[in-house]
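The complex is shown incomplete by one protein chain, all other protein chains being positioned as in the whole.
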Amino acid sequence: MMNLFNKGRVETFSDGIFAIIITLLVLEIKVPYVANDHSAAELYKAILGMLPKILGWMLSFFTIAVIWVNHHRLFKQFRNLDNGIFWWNAVLLLWASFIPFPTALLGDYPSNPFSLIFYGLIMALMAASFSFMRFYVLRKPDLLDESVDIDSFRTGSRMSIVFGPAMYLSGIAVSFIHPYLAFAIYLGIPIYFIFSENKAAKQL
Amino acid sequence: MMNLFNKGRVETFSDGIFAIIITLLVLEIKVPYVANDHSAAELYKAILGMLPKILGWMLSFFTIAVIWVNHHRLFKQFRNLDNGIFWWNAVLLLWASFIPFPTALLGDYPSNPFSLIFYGLIMALMAASFSFMRFYVLRKPDLLDESVDIDSFRTGSRMSIVFGPAMYLSGIAVSFIHPYLAFAIYLGIPIYFIFSENKAAKQL
Amino acid sequence: MMNLFNKGRVETFSDGIFAIIITLLVLEIKVPYVANDHSAAELYKAILGMLPKILGWMLSFFTIAVIWVNHHRLFKQFRNLDNGIFWWNAVLLLWASFIPFPTALLGDYPSNPFSLIFYGLIMALMAASFSFMRFYVLRKPDLLDESVDIDSFRTGSRMSIVFGPAMYLSGIAVSFIHPYLAFAIYLGIPIYFIFSENKAAKQL
Partner (left out) sequence: MMNLFNKGRVETFSDGIFAIIITLLVLEIKVPYVANDHSAAELYKAILGMLPKILGWMLSFFTIAVIWVNHHRLFKQFRNLDNGIFWWNAVLLLWASFIPFPTALLGDYPSNPFSLIFYGLIMALMAASFSFMRFYVLRKPDLLDESVDIDSFRTGSRMSIVFGPAMYLSGIAVSFIHPYLAFAIYLGIPIYFIFSENKAAKQL
């Protein structure tokens, strides 16, 4: 009892971390160097050459926004936080706060298969932390809010494996065929969450 | 109903992002290198040469402060946040969190027309997100607070196109005449918002 | 009336900015390069050579903590925030968020008189923003909380000029005699605030 965490402070702490990650991403986009610093054409070409980096940044931006939404919706269903949830949440934040690194790697090596594999791997580990947290809570249903239906929470937890680590691992798999296929899957995941029906969004 | 967002948490998340962006800007101002590290005159000249960068930083600082005020005033008029407002807000935050990059570009290439065009473009996209959010809400007036007069909200939304994307696009247009004209317009926009009548400030 | 700001949100926004500035400072302390990467003696000497940078960081850390305390105490005395207080607060935050740059300059050029002059100048501008905000409020006493005695607020506002911009300007003046004298004054200011009597601390 005494060992429970103040849910509000943990949420604020997590929100703060998500806000910082989502904003830090832009620091990896460095001002390009052009020889003739008055030439608009040269600067335009330099910025155009940075498009893969900018697209990678957008991908991670919306992915983190989706993580925030899913985190928000999951924590709403908890009545209390114990040590277990706290530390699974810390593992989730660990992988989430690592995202700027694979994002920068992807931006610098957009056509290197390994940067796509690495990106997918970190995202799969992050998404798996959500599933681990859910399955931990399923074994301690007292931690769930009364309003939560345990069966739909169980279904949502199983779904979270599919629309999380499984999707990212399939992205890794197809990256061996063509890097752009992996990119399409990584991009498809946040888009799916943003545009999916309210009902599906609620379940995750 | 179940799918609504907690307005307070979204505001805190957005405020956190604005606070981080406004503070990160300074990281782009790097300590200059001078050959004789005891010479006050050399260091003074080096800092003086950084004036365009420092002015660009101030411009973005006050622009983000104005964005924060407008965001604050707009969200005050919402009763609830649905998926649509949340994701328009995410688009707004995407462009806002990109600001450190065009600011650094402007600081490094102050006399290059393209850096002024690019700065104006990102600001126009950011400002347009405000307008899109407003027009989205106009089609779902249930999301507005009871105290809000729908007609003055509609007028404010139309004004937000003029004193937002339209102004920035006109800055882009005049940058083809002279870069400093564009800079003057970009600087004029936050100054207008800071010193404009309470009434006008309220409408936006 | 409609144009007043929500005091809590402005405080949270300001606190967020102070927390970010105080933490960003450390980013200017870069890992040194040593030729023999197994040599403890070389790395020890390299870190020792960074002592001026580390001391400059500590100076700015405690200075920002004192700014936070003074901001906290000043805002406690306001009943409402109007446009004027908000924008004077923005000017204060502008100079405060600039602090990482003069701190890095001081760390890289500890014996260059100009870096001490520049540090003092930015701090004087920051401290002057506190005084400007106070004198603005003195002309609109309705913004003060009922519990505030206007005469002691006026005395505190006058004191804020002495223990603020005046002290920093005197630091700039003595820097022409010897850089270390200026450093001693800049260090003395936060130490004075930390160890001064509760009464004096309250007045500022």
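Per-chain residue numbering starts at 1, and chain names A, B and C are given in the order in which the chains are listed.
Everything below uses one rule, namely that a residue touches a chain if its C-beta (ideal position, glycine included) is under 8 Å from a C-beta of that chain, and two chains touch if they have at least 3 such contacts.
Source: prediction; values computed, not measured.
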Interface partners of the hidden chain - shown chains only, full complex considered: A, C
Out of A:F118, A:F132 or A:F163, which residue would touch the omitted chain in the full complex? A:F118
Tell me which residue among A:W87, A:Y180 or A:F195 touches the hidden chain in the full complex. A:W87
Hidden partner sits against chain C at residues 11-12, 15-16, 18-20, 22-27, 29, 31, 34, 37-41, 43-44, 47, 57-58, 61-62, 65, 68-69, 72, 76, 194, 198, 201-202
By the contact criterion defined above, which parts of chain A meet the unshown chain? Give residue numbers in ascending order. 2-3, 5-6, 9, 12-13, 16-17, 20-21, 24, 27-28, 83, 86-87, 90, 93-94, 97-98, 100-101, 104-105, 108-109, 111-115, 117-118
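We adopt the following convention: only the chains that are shown with their structure count from here on.
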Pick one for the touching-chains graph, please: line, ring, star, complete, other. line
Using C-alpha centroids, which chain lies at the maximum separation from chain C? A
Centroid of chain B to centroid of chain C, CA atoms only: how many Å? 26
If you average the CA atoms of chain A and of chain C, how far apart do the two points sit, in angstrom? 37
Check each residue of chain B and list the ones that touch at least two other chains. 12, 16, 20, 24, 27
